[in-house]
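Just one protein chain is left out here, and the rest sit where they should.
For subunit A:
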Amino acid sequence: MDRTGIVLVGAGFIADAHCGAIDADPRAELVGIVDADPGRAAAFARKQGGIRYETDLDTALAWPGADAVILCTPNDTHAPIGLRVAAAGKHLLVEKPLATTLTDARALAEAFEATGRVLVAAHTHRFYDYGRAVKQTIDSGAIGRPQLVRLAILGGWIWPDWSAWVGDPVRSGGHALHNGVHLLDLATWWLGGEPTAIFARGRKQTAAELRIYDYLEMVVTYADGATAVCEMSRAHRPGSLAQRELLVAGTAGIVEQGWDGESALVFGEAGTATLPAAGGNGFAAQLGAWLDAIGGAPPAMPVADAVRAVALGVAVEESIATGRPVAVTA
């Protein structure tokens, strides 16, 4: 079997999840790691059994057996690095968001379209068990035509200190681009409609001095009259009690999963916490779908959907800034 050689770019915490996915798929092989910090690159390489490491992307793209890249760098670098990957003729799985601006997202889409290589943005929730189960339930017709999505992913502060790049809206694009796109894409995928407008509200709950909104409420209106109410929070306390809640209402029924739909509850001396059930590996499923697409299958996460997610995220940030609904143009 010809294995797809993958170069990881960016040795941050999410790279471990992608490494695990690569390890689990016999069609993939981790060729090496690139990180701007040579020490971090070397440490990551050692942890992976002594794979190659490099600080220069172009050098790594020329490594023998390098067919594809998984890009895990800060969001504002996705477009410039992605364009270099496209120019090198490699496939790309890029962490979400595809880019921090719609112009950059479109440029990436066009570059990969021109090369014929497969570009996928890591909207991993499409590949989580719950995401797929809801989609399958809707597609089965069990609830009729979906008209409403309620989706909340709530948790506490998970980022580092004030130096975290996520907290810099220039680097991350803001929380709507960084995490909000997960929900915006998932709800839109479930509904199967065309978003027409967004009204959003944001809150700096953890600290007034934050430069991003750690709580987002994003309400999307669709051309067919459907509505999606999406909440994304890193502001909830206690942070130990992560919650995910979903409700999809259709013309013939509803599908819902409460905060305890996938988690047990631990009452302990250290407090109360949810204990998520063991299940499928969303990152592995995502990687598998990308490899399938490289092999010629239809992409499970089309580039147009990733561009649309960026458009939605940008519209969220604009709506919060203006206090007004924003028309969506993907």
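The criterion applied here is as follows: contacts are C-beta pairs under 8 Å (C-beta built on N, C-alpha and C of every residue); 3 or more make two chains touch, one makes a residue touch a chain; residues count from 1.
Going forward, contacts and distances are computed from a predicted model.
Which protein name, taken from UniProt, belongs to the chain you can't see among "Glycolate oxidase", "Gfo/Idh/MocA-like oxidoreductase N-terminal domain-containing protein", "ABC transporter permease" or "Multiple sugar transport system substrate-binding protein"?
Missing chain, per its UniProt entry: "Gfo/Idh/MocA-like oxidoreductase N-terminal domain-containing protein".
Have a look at A:Ala109, A:Ala152, A:Met232 or A:Ala315 and name the one touching the chain we're not showing.
Counting the whole complex, the residue in contact with the absent chain is A:Ala152.
What does the interface between subunit A and the hidden chain look like in terms of residue numbers?
144, 147-148, 150, 152, 154, 197, 199, 201, 203, 205, 215, 217, 219, 221, 225, 227, 229, 231, 233, 235-238, 241, 243, 247, 249-254, 256, 259, 323-325
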